[in-house]
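Rest of the complex left out; these chains stay put.
We just call them A and B in the order they show up, numbering each chain from 1.
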Amino acid sequence: MKLKKKKKAYKVRNVSPGTMSYRGKKDSVVTKVDIINYNADTYHRIDSKNVEDAFDFKEKDTVTWINVNGLNDIVNIEKLGKNYNLHPLTMEDIVNTQHRPKLDEFENYLFIVFKMLYFKDGVDMVYEHISMVVGEGFVLTFQEADGDVFDDLRERITNGKGRIRGLGSDYLMYAILDAVVDHYLTIVEAFGDKVEDLEDAVFNAEPNNDISSEIQEHKREIIKIRRSIVPLREVINRLEKTETSIIDTKTHNFIRDLYDHIIQVNENIELYREMIWGLMDMYMTIISNKMNEVMKVLTIIATIFIPLTFIAGIYGMNFDHMPELHSRNGYFILLGVMLVLFILMLIYFRRKKWL
Amino acid sequence: MKLKKKKKAYKVRNVSPGTMSYRGKKDSVVTKVDIINYNADTYHRIDSKNVEDAFDFKEKDTVTWINVNGLNDIVNIEKLGKNYNLHPLTMEDIVNTQHRPKLDEFENYLFIVFKMLYFKDGVDMVYEHISMVVGEGFVLTFQEADGDVFDDLRERITNGKGRIRGLGSDYLMYAILDAVVDHYLTIVEAFGDKVEDLEDAVFNAEPNNDISSEIQEHKREIIKIRRSIVPLREVINRLEKTETSIIDTKTHNFIRDLYDHIIQVNENIELYREMIWGLMDMYMTIISNKMNEVMKVLTIIATIFIPLTFIAGIYGMNFDHMPELHSRNGYFILLGVMLVLFILMLIYFRRKKWL
């Protein structure tokens, strides 16, 4: 079969570097801005559609967390960028939802790109691109769509639970990443459960084409998960080692702990990946074994009856002079001979361990 | 076959970092506290349910080893943590039994997480999570359940055998890890014996499905052992290189020796892992060979008798005019021809080396 070669013309993004152009599901979401401003004593929260509502909080002694949902409203994002003095390349990367996880250090802020994976309503897996700008006194997060993994975190800030209200923007950054990584762990655990189900299916059920495509599907899923998650390990590692003044030394202990968690996530991913690959081998072995069994049945039947049929054929010939045919007990003797042959062959197969 | 997709909702641990929440078999064990306090001259041992019994020994010139069995009594563990001034993240990790082996250095203590593997009553393998806090003059160990590998060590302390009574908490830490690694060696040796049995089974017995699932089972077991043991290598390596004042320079020789042992354990794990993987290939080869043999028997039988049967079929036809049928010796001549054909085919197979 000859594949139809799609000769579709590929367009290239060849614009001036630093130019913002949204690369995602355009117009899918109305941009929403969620502003939380707090310190140990004060707490404000504003839900808005206008980033300018956040600009008043730009004094240094509170932490301002501005979360932007929806990346197609470039005008608003540009305003925000100008207010916080972001580099054009940062602006470009915020709206490029295909970018891989990375950490960029600029003079006055850190820029972190990562992927948020979670179960929507505890069931369907969602991949979402997210980027974060961390400076002294502010954290900006940019999401493609509504829905995220930060509800517990927002609640802790609101209620003043934990130590978060007394600490700076670096701790908020840590808390955001921690929430993301905790969800990774859940995603990977859930995947592990599916792999174990699959393993049972391979062992217990009758293997057939569907399982092999199930395995293939899981292979692709783990590859996708891996691509989204694994690069964050390097990001957190560099975060631990970076010598920026934005991150307080006390926060380093927490980042190191986060690093332990992301390593654990990665190890689990590698484990399940290995298991999935092994499943395919296992499945092939089981097929080979089945095939072997099929061949043995065929061989036993054919090997027993082909010679016997030949003998019957001999005495079905119409020669005028075949003395055996006229012997009184010829027929019964022949049946006896056939039975003996039959038994001998059974013994042979038993000795060969085919029965 | 379509797998039933479990749409179970996964819960996420999204609590404030540093919050203790026991993640294991809750309520399975009553918390017990085993306190040993010693130096070259004095020795006390207290079995208690209350960690406060240990607080009196907190003067600097003796070594206090507090071993906590059972991690669900968070109140007691918290008291202990406060007394020894442990970081909240350490507290969180002590009760998280899923954590991978690691070493954290804090200002006043080292925190080591590892897995204890041993044969209960010399037979059943037990995996147990264990964590250890080492400071000047004290070692805290936290286990999930009763039963451990330290009985010989406790005896040596009690009897004042070896050099342990004259040395500090760093040597006690080394002695604890040494006991754990020695048991790793035994576990891995035992696994090696099983692999060799399996190898014999593959070679000698009739291969069948059960062996392939045995191999698979061993694959999974070695993966599990590996996951528990291998990260400790890095921990001990970092322990050797760390520049904390807690570890005396004299103890470094012992830690280096420990490092040699854990490397030997790891090498054995890799060796057996490779052997297990090789076994699967070997098994597939043996199956292929068997299949080959089966096919040869089928081919020989079919190739010999199908043409002969055809000839017999010819002379079983009921045409009015078939001169051979009326020849006096036609039948015997035909039998002779068949015999010659039979012999020629045997010779052919012999030349093909199929017989």
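Observations
Here is the rule we go by: a contact is a pair of C-beta atoms (placed from the backbone, for glycine too) under 8 Å apart; a residue touches a chain by one contact, two chains touch by 3 or more.
Just so it is clear, the structure is predicted and the values come from calculations on it, not from any experiment.
Taken over the full complex in this file rather than the chains on view, the one protein sequence occurs as 5 copies, with 2 of them shown.
Operating definition for what follows: only the chains that are shown with their structure count from here on.
With centres defined as mean CA coordinates, subunit B is found 26 Å away from subunit A.
Contact residues on subunit B toward subunit A in their complex (touch as defined above): 1-19, 87, 89, 93, 98-100, 102, 104, 106, 206, 208-209, 212-213, 216, 219, 223, 227, 280, 283-284, 287, 290-291, 294-295, 297-298, 301-302, 305-306, 308-309, 312-313, 315-318, 322, 324-326, 328-331, 334-335.
Of all residues in subunit A, those touching subunit B in their complex are 118-119, 121-123, 149, 152-153, 156, 161-164, 174-175, 178-179, 182-183, 185-187, 189-190, 193-194, 197-198, 201, 203, 205-206, 208, 210-211, 214, 253-254, 256-257, 260, 263-264, 267, 271, 274, 278, 281-282, 285-286, 288-289, 291-292, 295-296, 298-299, 302-303, 306-307, 309-310, 313-314, 316-322, 353-354.
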